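Note that this complex is displayed minus one protein chain, with the remaining chains in position.
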Amino acid sequence: MKVAVFRKEHFNAAHRLNNPNWSEEQNQKVFGKCSNPNFHGHNYELIVKVTGEVNPDTGYVMDMKVLSDLIKERVLNRFDHKNLNLDTEEFSELNPTAENIAVVIFNLLRVKIDPNKELKIKLYETERNYVEYPTE
Amino acid sequence: MKVAVFRKEHFNAAHRLNNPNWSEEQNQKVFGKCSNPNFHGHNYELIVKVTGEVNPDTGYVMDMKVLSDLIKERVLNRFDHKNLNLDTEEFSELNPTAENIAVVIFNLLRVKIDPNKELKIKLYETERNYVEYPTE
Amino acid sequence: MKVAVFRKEHFNAAHRLNNPNWSEEQNQKVFGKCSNPNFHGHNYELIVKVTGEVNPDTGYVMDMKVLSDLIKERVLNRFDHKNLNLDTEEFSELNPTAENIAVVIFNLLRVKIDPNKELKIKLYETERNYVEYPTE
Amino acid sequence: MKVAVFRKEHFNAAHRLNNPNWSEEQNQKVFGKCSNPNFHGHNYELIVKVTGEVNPDTGYVMDMKVLSDLIKERVLNRFDHKNLNLDTEEFSELNPTAENIAVVIFNLLRVKIDPNKELKIKLYETERNYVEYPTE
Amino acid sequence: MKVAVFRKEHFNAAHRLNNPNWSEEQNQKVFGKCSNPNFHGHNYELIVKVTGEVNPDTGYVMDMKVLSDLIKERVLNRFDHKNLNLDTEEFSELNPTAENIAVVIFNLLRVKIDPNKELKIKLYETERNYVEYPTE
Partner (left out) sequence: MKVAVFRKEHFNAAHRLNNPNWSEEQNQKVFGKCSNPNFHGHNYELIVKVTGEVNPDTGYVMDMKVLSDLIKERVLNRFDHKNLNLDTEEFSELNPTAENIAVVIFNLLRVKIDPNKELKIKLYETERNYVEYPTE
């Protein structure tokens, strides 16, 4: 009897889209205003999905307080009110697209969550643009 | 050509998280303020997903009015404006976590929906905490 | 140059609508299923509006962190995960309608906010039912 | 490393549910007020999901600007501010249920999106009624 | 001690913007695609605000169930799943802009609500376009 539980958190960050192997001109051409050298920013909405068996003693797949604390410790403390390109190791070389941020968040959480449970990340860059990883 | 249809309904209920086989102290330790003996409550948002072939005469997988009426009859009449622990058979012994409520709602609806159609339940306890059953 | 700032918080509570001077029959007649003796509950969304001059040094009407902490201390600690009728002094005699809860929250916050600033409360009992106090 | 990207767009249209092979009486019986001969309408919210490998140069599965433009060109220009029954070829014979509209939109976009990428459509007719195609 | 109570309801309707004293060309010029002769439509979200003294016996400004029933009887039965231009008396001559619909709804409700209470209408034509009447 597998159930999925979801926890929604949010963080605010600045970023610019930029491939450091390309010229500024090439970056502007591909990423347009998202490549503004002085950065822009977003309110990121993050939804973490954990799937597993329901524990018959607690009725929980996972305690949502524990999941929320884990997201704060592993993700929000790292990225909230930061400049992703300048203030974080993860995106010093990697282009902080929503796709790449979702994969990085997955990896940050995966090591801390019971390997018998499945993990999935949904990340909203805006209300109209969002991504999911991994995906069926 | 399988299509999924979704219907969103809501109900308001009181509950407390509580394992009757545990001491009050153990319940407080595991469930914290969610185990307040005088109960607290939620606006539950319920999303029912039904998947099946589109009927070529109607263009419907299932008439949403029929699905809405079924949810009212089987779920809302039972749980809306109720104390889940005290007023319902389903949770007199079973801990009313979101996970368990979703499984109970699935079972209440499953017997009334065409067995050729798949059924899935999503249940929001708050905007930030929700569950899905069954789940891929 | 008066600006209004708004802070949104939420709490989950159980309640029943009940006039203690009325018979159970009269309460059922007036309040219907909202008067269920075993209680039901809500996710209350609370919006606090503070209006005043912008401080030229900070660019703030009021530091939102300070306002958020004040709401937690004065309102959420008192009502979150509580039974309003049984667990709180404020509603031991007073019927916990959305109207009365909004007035009580106003009074709890009014004494702690600079008297030169105006205060207004919006309280959502559900997405479809909400109240405002005071109101123009 | 497959990631899904989602783009949300909206359009407003009039329609009526109607099987042209049935009598008006039969249509009223099956579709009720949704079969009003003078039409009614909706704000359709459309979510397009595209799944594929992340391009290591751009960090994109697909440029969301390109996806948004494609949806505008193929879907919004055709259906926005239109009467689906009277103004469109697609629904001159086909009943414009949410299910059928989702399948039509899928087919309109499928031919324009890289065949190595998967495509899925979610369509909200109202906040409480929505559909998905294809579906797992 | 005046409190405002709000009730949110919704209806779906078709309409076109059209001044019958103007040529079709003039209507197209002023109203653009909103003047499509075959109509388009919306999910209208309606918020009704009633302001008055709190009744000390009930703790209510107005019973929300009574207000909801009144909106259904006076507004939704008249406009839901209708073509505003063709199926209603109110808009047979009057252009069904959001502004005019809000004023018409105000007048339909005003006569049925206690004259000691104030009434205000908010009407969402889309999530991004809405109106209020009367307004301070």
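Residue numbering begins at 1 within each chain, and the chains themselves are lettered A, B, C, D and E in the order written.
Everything that follows uses one rule, which is that a contact is a pair of C-beta atoms (placed from the backbone, for glycine too) under 8 Å apart; a residue touches a chain by one contact, two chains touch by 3 or more.
Because the structure is predicted, anything quoted here is derived from the model rather than measured.
The absent chain, not drawn in this view, touches the displayed chains A, C, E throughout the complex. Listed for subunit E, the residues touching the missing chain in the whole complex are 17, 19, 30-32, 94-100, 102-103, 127-136. Across the interface with the omitted chain, subunit A contributes residues 10, 12-15, 33-34, 36, 38-43, 80-83, 86-87, 126-127. What subunit C contributes to its contact with the hidden chain is residues 1-9, 49, 51, 54, 57-61, 63-65, 136.
The definition used in the following text is that only the chains that are shown with their structure count from here on.
If you match contact pairs by residue number, over half of those in A-B turn up again in just one of D-E, C-E or B-C, and that pair is C-E.
The most distant chain from subunit B is E, comparing centres defined as mean Cα coordinates.
Per-chain CA centroids place subunit C at a distance of 41 Å from subunit D.
The multi-chain contact residues of subunit B, meaning those touching 2 or more other chains, are 127, 136.
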